[in-house]
Structure formats: C-alpha cells, structure tokens
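Only one protein chain is missing; all other protein chains are in place.
First chain written, first letter: the chains are A and B, and each begins at residue 1.
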Amino acid sequence: MATDPTLNPHPDRLLPAAASVRPIARRLYQAVRDLPIISPHGHVDPHILADDTPFTDPTALFVQPDHYVTRLLHAGGISLDRLGVGQGPLPEDRARDVWRLLFANWRLLAGTPVRYWLETELADVFGVTARPSAATADDVYDQVAAQLAAPTHRPRALLDRFRIAFLATTDDPADTLDAHAALAADPAVTARIVPTFRPDRYLEPARPDWAAAVEKLGAGTYHEYLAALEDRRRHFAAHGAVSTDHSHADAIAEPLDAADAARIFDRARTGRATETETTAFRRHMICEMARMSCDDGLVMTLHPAIHRNHHPATHAAYGPDTGHDIPTTVEFTRALQPLLARYGTHPNLHLVLFTTDATTYRREIAPLAGFYPSVYAGVPWWFLDNPSAIRDFQRAVTEIAGFARLSGFIDDTRAFCSIPARHDMARRLDAGHLAELVAAHRLDEDEAADILTGLTSTQPRHVFKL
Amino acid sequence: MATDPTLNPHPDRLLPAAASVRPIARRLYQAVRDLPIISPHGHVDPHILADDTPFTDPTALFVQPDHYVTRLLHAGGISLDRLGVGQGPLPEDRARDVWRLLFANWRLLAGTPVRYWLETELADVFGVTARPSAATADDVYDQVAAQLAAPTHRPRALLDRFRIAFLATTDDPADTLDAHAALAADPAVTARIVPTFRPDRYLEPARPDWAAAVEKLGAGTYHEYLAALEDRRRHFAAHGAVSTDHSHADAIAEPLDAADAARIFDRARTGRATETETTAFRRHMICEMARMSCDDGLVMTLHPAIHRNHHPATHAAYGPDTGHDIPTTVEFTRALQPLLARYGTHPNLHLVLFTTDATTYRREIAPLAGFYPSVYAGVPWWFLDNPSAIRDFQRAVTEIAGFARLSGFIDDTRAFCSIPARHDMARRLDAGHLAELVAAHRLDEDEAADILTGLTSTQPRHVFKL
Partner (left out) sequence: MATDPTLNPHPDRLLPAAASVRPIARRLYQAVRDLPIISPHGHVDPHILADDTPFTDPTALFVQPDHYVTRLLHAGGISLDRLGVGQGPLPEDRARDVWRLLFANWRLLAGTPVRYWLETELADVFGVTARPSAATADDVYDQVAAQLAAPTHRPRALLDRFRIAFLATTDDPADTLDAHAALAADPAVTARIVPTFRPDRYLEPARPDWAAAVEKLGAGTYHEYLAALEDRRRHFAAHGAVSTDHSHADAIAEPLDAADAARIFDRARTGRATETETTAFRRHMICEMARMSCDDGLVMTLHPAIHRNHHPATHAAYGPDTGHDIPTTVEFTRALQPLLARYGTHPNLHLVLFTTDATTYRREIAPLAGFYPSVYAGVPWWFLDNPSAIRDFQRAVTEIAGFARLSGFIDDTRAFCSIPARHDMARRLDAGHLAELVAAHRLDEDEAADILTGLTSTQPRHVFKL
C-alpha cells in the first residue's frame, strides 16, 4: 500500500477501459459534463432551501439521514443507534464518533456507488484530498465542518454551484407547499424548485393512517374524496408540480365500478373493509390517478414492489427509511393492461415506470415503452443505481425501445450533496455506453453526441413537461 | 455533424472493440460470412415467392407490414393510421409520405437492431449511400422504388442473391399448401421452401374461432379431431414441413385422461366449457403434439408467454401483429415436466424452447437442454433479437449446456429483405463471442472456427432434421 494514499478522483473514472473506446467516451462526456442539472424526482427537503440554514455538521449531512450509508455499516455489524440514526443533530463528540466509525469502516463501502458518491462529494464539494480511513477521520471532519459553517456551503450557494436548473421534491398531498411558495417568490432563487404529489397513504385503505389522511382531505364520501384529490392536484400544479409519484406493493391497476369503489370507501372508513377490498380499492385508485393525469397533465411515475420495513424491530426503534426496504418481484404487462387499455394512447398521459426488478426491463418495460406513446422507461432506481445495473439497463432497454423512450436520469436522492455526483455518474455511463456503440460501428459519433445531449437535457424536459 | 453523412456499414460492425479480440473475431467471421442461409422458422408469405410478383413500393416492403418498425414510430407519437398499417399498398403520394415520416424520425430507431437491419438492407440490397433523414427521404425512396421495379429485385432474384438454401414459412393446418406445391414443382427454384404446421387456434377452445376451426377439420368427436390433426401433419410433412410451431399463454404441458379430454372437447364444441377446462385442454394438446412428434418426427418449437393484442383499441382498428404483443413471465421447469417425463428421451423428439423472458435461459432452458437429448435452446427471439440480449444468451446458455444444444440462428421474420441482415448479425455476434473465448484462452482458434461453422450450417440442419 502506498504510504500516503490520496483521494483523487480520476478524470476518466467509469469510462470504458478499452483503448479503442475510451477516447470516444471522453469526447462525448466532455460535451455534456457541465450542462445544468435537471432533477425531476428526488427527496430533498424544500425547507433547507427555503430557509437556507447552514448544514449542522458532517455527520448530520452525510451519515444519519442517508440509509444508503447506514445500511452498509449496519450490515457490517454497527448498530443504527451508534450511528445516530433518527436522533437528529448530535453533540459534537458523538457526531465525530459516528464520522470515525464511517471512516474506519470505509472498506465496507468498497465497490459500491455509495463510496463513489461520497468520495466525489468530499473531493469536489469540500476539496478533501486524504483517502478516508481511521487515520484521516478527524482531519476530514474538521475540514468539512469548517466549510459547512461558511457561506460558500450553505444550501442555496451549493444549489447554484451544482448548476441545478430544476429540482422536484416529494410532498404530502395535504402539504401547504409554503416552502415552495417562498422559493418561487424569491427572486434570488434562479433554480426552479417544485413539489411532487405523493398520495400513497391516501390511496391505501389498508394503512392504519388512511382514515386520518382522508379526514384531513375533508372527504366524507367517495365522490368528495375524488374531488378533494383532484383539488389537491390542482393546488400542486399551481405551485409548479409536474408529476405525481406512486409506490405500492405491486403495479396492478384495475378499475372498479364507481359504485363498488364507493361501497369499499364507506366500509374502509369504518374499519370494516377486508384485505381483498382494500387491495382492490388501491388498484382502482391507480387507474383514477391515470384518469386525473389525462385531465390535468401531471406526469405519473410508478415505483412499485418494495417490501417496506422488512425488519419490524428496526422499524419500531428507528422508523421508516432506515435501510431495510427490500425489493421483490414485480410484473407490469398484465398489471398495467387495464390502465393502458383505457389511457395508454391518451396524449396527456406520461407514465414513467421504475423498477428494482431488473428482469422487467427487457421483458416488460421496454416492450411497453416501445409501443405506447405514454410509457417511458424510468432509469435504474435505488438498488439499481449503480454502474453495472445502469449498463445492463442501457443495453436492455435502448435496443428494444430506442433512446427516445428513456426518462432521462433521475437521482431520487435525499442526500443533497450527492446530486451532482449522481448526475455526473449517469453522464459518464451514458457516454461510455454510446462510445461502445460508436466503437462497434452502430452509431456515428455525431449521432451519439446528439443522443447524449438529449438524454441530459431535452429528454427529461420532454418527459416531465418542463 | 458532418455536412454530408453517408450510410456506410463498417466491415467490422458488431465485432468486439478490444484490439486483442477484434482480429480474431474478424478471421472467424470471414470464414462463415458467405455460407448459405438456413432459415428454419419465419413468416415470409410463400405466395410472394410462388408468384414472384415485384414488391409494389418501398413503404409496402419496409414499413406497413413490419410491426418492429411501426411500433417504434407509434411510440414516438405517430399513429398507425398515418403509417398505413393494415391499409395494403398505398397510392404513391401516401406511400411517399409514410416513407418521409420514417426517415424524418430515424432518431427514434437509434441503437435498435431495427435500424441496424434497415440500414444494412438499404446499403447492401439497394446500394443506398445517403444516411436516412428528412433531407434524403425522397431520393432514397426513388432509388429503392426504381430497383423494386427491376427484375434484379423480384422476390426470387433476391432469394438467390441472399443465398437462402432453406426457408420455412408458417402456415395454417387447413392450408392447401398449393404455393409450396408450386414452388417444389418449379425446377427454377433451387432453395428448399417448406411450410410449418402452426395449430394454435385449433388447440385453444377458449378462442372465439376455435369451433369454426375444428369444423374446418371435419371433426365431430375428440378422436376424429386427433385423427384430423395427425392427417394434416402428414399433409404438411408430405409438402416438406420439418416442424410444428406453438405459441400459447404459458409453457404448461399437462396430459389429461382421454375420457376427460373428450368430455371437454364435447362441452367446448357447444360453448359450455369453463375457462379451467379450456386451459386444461390446451395444455393437454401440447402433450398430444409431442406424442405426434414422436410418431411423425416433426420438430416441435415452443414460443410461449406473449400477451397478445395488449391494446384493445389498436387490435380492433388494425388487427393482430401490430406491435402491442408484450412479453410476460414464463416458467419451463415445472411446466414441461409432465411432457418431458413421457417423451424427453424419445429419439424422435426435437423440442426447441424459445423465450422472451431472458431469465429462463440460465435458470431453466440451459439446464433442461443440458440433460434432455430432445431439448434445444432456441436462440434469442423477438424482443431479444438484439446484440446485447444475444450476447447474454450466448454466455448464459453455452456455459451450462455447451454449443451443441443451441438451435442455430432463427430469424422468425416476415420482413423478407431483412433475412440476410439478420443472419449476418448472428454470424458477427457468434464470431465475437467465440473470439472472446479464444482471447480468454478458453478455446483454441481452430476449435472456435469449427464451432462457428457448426452453428451456421450443421447445427440447424441437425436440429431441424434437414
């Protein structure tokens, strides 16, 4: 091992290694490297941008809220308690202890995109040059902490520095959207920051909090409930929202008769609906959401088939989004047929399909996106947001559906500082994929360059109707 | 962009890019490039060869009947109506308009094999040198149209030029096979052109046209029905058929008692069979087809698990095979066990398994083909007939079952002019795969060359008993 290893992200990282391909990839990448970032789906809290308060400390920024990081440390035998998960900002000695744990266990992250993003962030955003290890933990902590206190590293300064042109957050339908209103009204904010309508808990009568959620909508009947959802969607659209986001246990969309839906709604309100009924209602409501999208034009994104909160004890102690949401199988072809039979060629519908079951790309998503003008293949999501899965996706989907049916890159992150690293990774991998097509004489280089600019800029603007 | 881009397929296209591999691939490919084409399964209409009438126009040849092309344009927002789907030969101005649409939207095809085939056909068969675009649409249309009117580009001339030695079509069991008889009787036709027995609608009592189909067979009872199917198979064999082809919703083959089968047959004839019964009957009949194959030696090809006519409005307006048949999951191991338990080691049975669910290659198809002497792994089909899926297939199947268990390339196309481009793509990809094994010192180059000749010539002749 070198005596003094440095953190020095290589300019050619992630590009294909073959000498006949890398120069092409490098040229393609250079042309899009500095284009503005369009982030049409993610989980940044809009209040950090509205308030522009400094991030408190490196651990609160990089570790505690990021289940990508904490799950890997947890798998390595470090309890979530020691990592400060769910404990809010920690006293400095504890924050520093957590940071030391992260750095001492850096090997647990080797080979993952999590490490890749963190290293890129440390190097590019904070100028860190020491390779993370137990020996360098304190110095790097100090270096990052000092910068977080400076105006250069407040959220809005980073927003500008990251060249983020568009950023969508994820919001509860009952949200007042005051943070978004404040951001929109502030002339100092040049990025467009908009909410996303995320109604999951309003659509699943099986959830314990459904009745309360419906109560909040002020809906006593099924028809009031539909009207209230339509009204909230209008409220979101008025605040700039371009899409609705849906994550349920499966992708099935199966309409009910209005009378049956109303009957289940009434039974669910009084806790008498069976599991069969609540499931049927949820699947019906996905069709209703598609109908409303045809009316109001909001793009619809589907992120199905994650087994949420797999480990009950962890959920009880630390809450949701703590690293044990686990993917399972999903099916789209049969599941979405009733919805697509009704709305699949409607000119107002844009339906973006995400998956964590990579088998569906070739088998279902690409063939659907390769026929229905409404369907787009969502780029690799969550557990698939890594180089090898992205390469498999690129090959699988574009050969069946072409490049025009891709959503463009989606970061879907709550880790604000990772946004540029993630988009940069996507651009590098897209450049690498296209360079391989050029090297195999399947595209001319000028065509590849046009496609890459499209994937980075025009395609997400088109798909998300910006 | 270059000012005057040309269409100039590179001699090394699709070969591996690495400098240590490409020369090997080139040598391997050269040795098989010009071998005759064996096409044991496809959808060319035999009448175009029997009648040898000129193709009417470029749009009727390349666009209207090819759902590979029209689905991508449809996904890009161009209605099937504008593309002339299902409208037969168009007046020249309309045909030219469709052609312009195709060329103006060439970018929708980028990265797909559809574009690759079309470009190869335009360059190799019609000598086109201009890159397709809105600007070049009319010139290319004129260039192609002029040649289509010439004797050099009539169907039989192309058949010879393409070096097609064997071509199987796909035919209804009730077909008289007069076109095949005419072709066989014509000494000017040197290629062997044979029918394929495709009995799907005769085996599925759930189809609305089943009763009429059975009527056409003149079968009043279950035993007459079996006898009639056996008789039609003999008729096909007498006209040169080497295989039967089957495409149902799943791969399940489950025998019934003859008495139960006869009972369901009777109930289905009078429209009283339940869905459970009609499904059971269809699965039983797949076993019966295998039994008949053991008797008459016809090869059996299975192409299961496509959700046909996914978009009802499109089906109603334009009919079947219009781009919205969508794959779904399939299972072979349990599904075929009853059939293989009975006939899996029968010396007369050749059972070729195709899939559009690529997960089944490693998990089911290769292990089955790696034990049962009757089972062959059908090469990538339909949505998988693209370079990346073919490479995944090659690696997945040959490492488990060896090269001797592959079917050899199947084009399965109704696009006559694409046949040489498709076979050439397969030869290039096979050469590339084998070159990588040589470069990794897993095969010697002489062995790789023997295997490639086998895949191109001897293997399909053996599997399809030519």
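What to note about this one:
Note that in this section a contact is a pair of C-beta atoms (placed from the backbone, for glycine too) under 8 Å apart; a residue touches a chain by one contact, two chains touch by 3 or more.
For clarity, every value in this text was computed on a predicted model and none was experimentally measured.
Note that of B:7, B:191, B:261 or B:366, the residue touching the chain absent from this view is B:366. Across the entire complex, the residue among B:56, B:133, B:247 or B:337 in touch with the chain not shown is B:337.
Of the listed positions A:143, A:196, A:359 or A:456, the one in contact with the omitted chain in the full complex is A:359. In the full complex, subunit A makes contact with the omitted chain through residues 1-2, 5, 9-10, 12-15, 17-19, 22, 71-72, 74-77, 107-113, 116, 131, 307, 310-314, 323-324, 326-329, 356-359, 383-384, 386-389.
For subunit B, the residues in touch with the chain missing from this view are 18-21, 331, 333-334, 337, 340-341, 344-345, 359, 362-364, 366-373, 375, 395-396, 398-405, 436-437, 439-444, 446-447, 450-451.
Convention: only the chains that are shown with their structure count from here on.
Here the CA centre of subunit A is 39 Å from the CA centre of subunit B.
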